[in-house]
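Written below as structure tokens is the structure these notes are about.
With one protein chain removed, the remaining protein chains of the complex are shown where they sit.
Per-chain numbering from 1; labels A and B assigned in written order.
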Amino acid sequence: MSNQNNPLELLETTDDVEPTTRSERWRVWIDLWILTPLQIMWKDRRTRYGSLIILLYFMVGTVGVRLVSPATQNEGPAYVQPFDFEYTHMVYGYEVWQFPLGTNGFGEDIFAQTIHATPAMLQMMLAGGVFTAFVGAVVGIVAGYKRGTTERILMTAADIQIAIPGLPLLIVLAMALQPRSPIVVGLILGITSWAGLARALHSQVLALRSESYVEASRLMGFGSFPIMRDDLIPNIMPFIMINFMNAAIGIIHLSVGLYFLGVLPFTTDNWGVMINFAYNHGALLSWAGLPWLLAPIFAISLLGYGITIFSQGMDRLFNPRVRARHATTMDDSDEPDPMQ
Amino acid sequence: MSGTTEENVDSESPRSVRSEGNTILEVRDATVSFEMERGESRVLNGVDLSVERDEVLGIVGESGSGKSMLANALLDAVVDPGKTSGSVRYFPPDGRDPIDVLELNDDELRTFRWEEISIVFQGAMSSFNPTMKIRDHFAETIDAHDADPEECIERAYDLLSELYLDADRVLDSYPHELSGGMQQRTLIALSLILEPDVLVMDEPTAALDLLMQRSIISLLDRLQREYDLTLVFITHDLPLVAHLADRIAVMYAFELAEIGPAEEIITNAAHPYTRMLLGSTPNLDAPVDEMRVIEGSSPDPVAPPTGCRYHPRCPISRDICAESSPEFEDVSAEHQAACFFHEEASDAVTYPIGEDNDAIETEGSSTSSRDYGEPILSLDDVTVEFEGDQSILDLFDEPEYVRAVDDVSLDVHEDDVVALVGESGCGKTTLGKTIIGVHRPESGNVTYRGQDIWEARDSHREAEISFSEIRGALQMIHQDPGSSLNPNKRVIHSLRKPLKKSQPDLERVEQERRIMAMLEYVGMSPPEDYANRYPHQLSGGEKQRVALIRALLMNPDVILADEAISALDVSLRVEMMELLLDLQGRFNTSFVFISHDLSNARYLAEKADGRIAVMYLGEIVEIGTVEQIIHDPQHPYTQALRWATPDLNPRNESEESPIRAIDIPDPKDPPSGCRFHTRCPEAREICRQVHPTNISTNGSEVACFRADPDHDYWDSPSIVNEESDDDETSMSTLD
Partner (left out) sequence: MNYYVKRVLQSLFTIWAVLTITFVLIRWMPGGPLDYLMAQFVQGNLGPSGTGVDTQERIAAFERMAEVYINFDPTAPLYVQYFEYVGDVLTGNLGRSIWYQQPVEEVLFPAIPWTVFIGAVAIFISFISRVIVGAALAYKEGSKLDIGGTTLLIWGHSIPFYVVAILLLYTFGYQFGWFPVSGRYNPDPPAGLNWPFIAGILHHAALPMVALAWASFGAGAIAMRANAIQILGEDYLRAAKLRGITSKRITLLYVARNAILPMYTQMLIQVGFIFSGSIILEMVFEYRGVGWYMFQAIQNNDYPLMMGCFLLITVTIAIAMLVADLTYGLVDPRVRRGESSESF
């Protein structure tokens, strides 16, 4: 290079900068990535309640199943109504309801059934959500950034997947594969939802890649991978996360639907299976069947609600403006006034 | 300011009426405040102002000075939850009782606005309903005011054609089908449809090219006289209104700082702020050495400085300035300034216009004799094309191609500055990006130190200079500070990236040290603080500086600065350009500087001893030294740009527009022959048929027949007057 006046050497006369120590960096990192997000989450009503609800399901799925024994047929009379003090038992020395939510037509404890359906549902949800978010993100980002033939092939695949209606395809697949493990069920259900995310991300990435700072990175000679990692993904992460959550809700709804239809093998307790039994075995015929029907429905919708409000408040978690305002390791006194 | 209820005086000589003190709007103690978490934000503070009938009042201030609030307060149109207090009285010209605008109820306001006073906002695009045709906008307005539809539509046609628009086509278009300049003119017509007496314009031209701005200003001048309008013109750009306005009011920190006749304000400003503003504005006439930078930034509306609000930045402030706020003092009969020491200001703060007018002489510099060595970059007959838009009608046609750059050759030398100037859509950004190897040309070569860039790219290792080396040597600063930095990464992270590329084995501590040094150097101190900020915590100017550092840390040979300063406030531009120049001199970096503003281009090119290239529809029509382009432009288009560039010298009385059509022709289908012939004031028959090639005249190159005294052009008949019924020319960007 003919350029002798290297700017870096020219300016070396200024005072030395204190090198940041390792522990200092750790402190900043923890503050930025753990404490601050928690704080932001707690500040916003939506993320606070949303995360509490999600935490509740998580606790039920891990601890709850150990505390409540699984339901068995004829453990009580059929159609015991909720909170009936006729039926109590002792738990750690306290007298509590034996059937807090009553029993179904087979004399099974509805509460226990609802609880024991949770782990499988959560597994399904996670597997399906992660699958959707991962495949959708990879396809969308690569297609958006790479352009050309790669883009055309990936987007055509996504378009075809979108045009194939989800439920019928899943029915056909479920009939063929008869998956038994909740994780496999989740993965299969994820097949129908990645394409929508891929498409939406594709157009977001297209917009992002023409941002000046992405072009600047390209001009510096950075390749596709570092650009995607540093410049694209952090900016679409909130979107991916929101879609991950929506996909998770979608997976619950789909799986409940498929179990209700009876096309998936009944392996474990499941809210869909509960509805199926209630529908097919006479719960509809009298008011006494209401708890049988409502318990799984409530379980589904509360989880859906929690995830939805959490995801609505979530973009704040990723917003550098909000993060900077909460971080303690950062001086934020002179943020430009919005009025200017 | 009493005698208000007189009948409107004859419209023959409106300018003479003004001196009679014929007030149409009287503003007393107007205050606008917003409740904010931090406290009350007063974005307009106790402004007193009278607007005379049939005058043009320019209100000038930087962004965040409260000038828009003043505009809105005149119509009681401040957005919720802002509160307007004080009084605004309107004196109808037909002798009706004065109207207290702030006391009107909603219904009265509805009729008052648009029939008596109307307003034009800055963003024309966002002032139209995107799903409604222009015609419906006119129709609904007429309808809402129960005006006579036929008469009004007729007026709409008159207004539109007066504004050089094809009324039928404009009315039948959707807003997005019109170019920015067309939309803005349409909006002006829409605001005049009900014959208001006062038209308030809030930065009506800020988003437009200079040539369009200037054309609109001269149209406004005409409309104002023809329709007996009182114009209140709000802008951040003092030179722009200098010739249009009769009086100018300068705002600083939500208050009026100075008001007076335009000429007096320009030549003999009394308030130190006005004088600083005038001195910091790049313009074509003033010697570049006399322009200077305004220190500090404008104050916060919640906690403004005590006393005179300008005192923290004022070079002549004394103790009293911080203690009590100055009242308006008469400088002359019609000229007031809010400054205790305005008599001293003229000596303390000088600016190159006015009293020392004679100092402005074209310096016969030695610029043209500069000896260029081997070019770093050279473009050889480069052409760049883009696929154009299609509509549903051309279902089976091949897509059209737009030649964004057509057959351009250009050399960039070591330590050089090349300023590319032209209207938007002329291809200057595309050319710039082709120069630094972002766009691949369809034909022609771009060579870096003798190595063809795209060959190097295709052949990977075999090239003499590898592509990655070339890539690193050609950097860019983008136009929009808002998107130039990754919003999710701190400054330090953004700046570490180029170092990782250019000096991969540098230790982390050493990296940081250099980054801090650079931050400090560009005036961002303390650097540790700035390094840890996110982009949203920086101002626009600071972001651009970080972008500049980022480019410099690559140790490049050439930096493309794409309108890098036009998004900044006027007073910051000179500062940024100074920084560019300083770094250029220090690091031997060449700059390709893109701007639509001739005066910025001139500032940079003159100081760096560089060249200016004028582009029109994908071609370079004239290139030469500053001396040649600014003081002796050969090409009629350069002359037009020269005309459009605001200058402060009141002796340069504004002439009529030198171009025949305001709008640029459709770049998809450029005119035959000389592309400028549809707008050129000197066009002759031959220009329509023959494409002029570059002609060298003492150092500069001009693509116009007029540069060659022996050309056939001189025998060809003129076509200037034949096109009056040829609407195509002015409407051709409408598609």
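In this text, contacts are C-beta pairs under 8 Å (C-beta built on N, C-alpha and C of every residue); 3 or more make two chains touch, one makes a residue touch a chain.
Because the structure is a prediction, the values reported are computed rather than measured.
Checked against the full complex, the candidates A:T72, A:T150 or A:S203 give a single residue touching the omitted chain, namely A:S203.
Although one chain is not drawn, the whole complex shows that of A:L32, A:M124, A:I309 or A:V322 it is A:I309 that touches it.
Of the candidate positions B:G123, B:P658 or B:P681, contact with the hidden chain is made by B:G123.
Within chain B, the residues in touch with the undisplayed chain are 75, 77, 79, 110-111, 113-114, 118-119, 121, 123, 126-132, 140-141, 144-145, 174, 176, 190, 389-392, 394-397, 399. For chain A, the residues touching the absent chain in the complete assembly are 156, 159-160, 162-169, 171-172, 175-176, 178, 196, 199-200, 203, 249, 253, 256-257, 260-263, 275, 279, 283-287, 289-290, 293, 297, 300-305, 308-309, 312.
Everything below uses one rule, namely that only the chains that are shown with their structure count from here on.
Centres computed as Cα averages put chain A at a distance of 48 Å from chain B.
Of all residues in chain A, those touching chain B in their complex are 1-8, 10-14, 16-20, 211-213, 215-217, 219-222, 230-231, 234-235, 318, 320-321, 324, 330-332, 334-337, 339-340.
Within the complex formed with chain A, the residues of chain B that make contact are 34, 41, 43, 63-64, 298, 300-302, 414, 436, 438, 449, 468-469, 471-476, 478-480, 483-489, 494, 497-498, 501, 503, 508-509, 512-514, 516-518, 520-521, 527-529, 532-539, 547, 550-555, 557, 583, 586-589.
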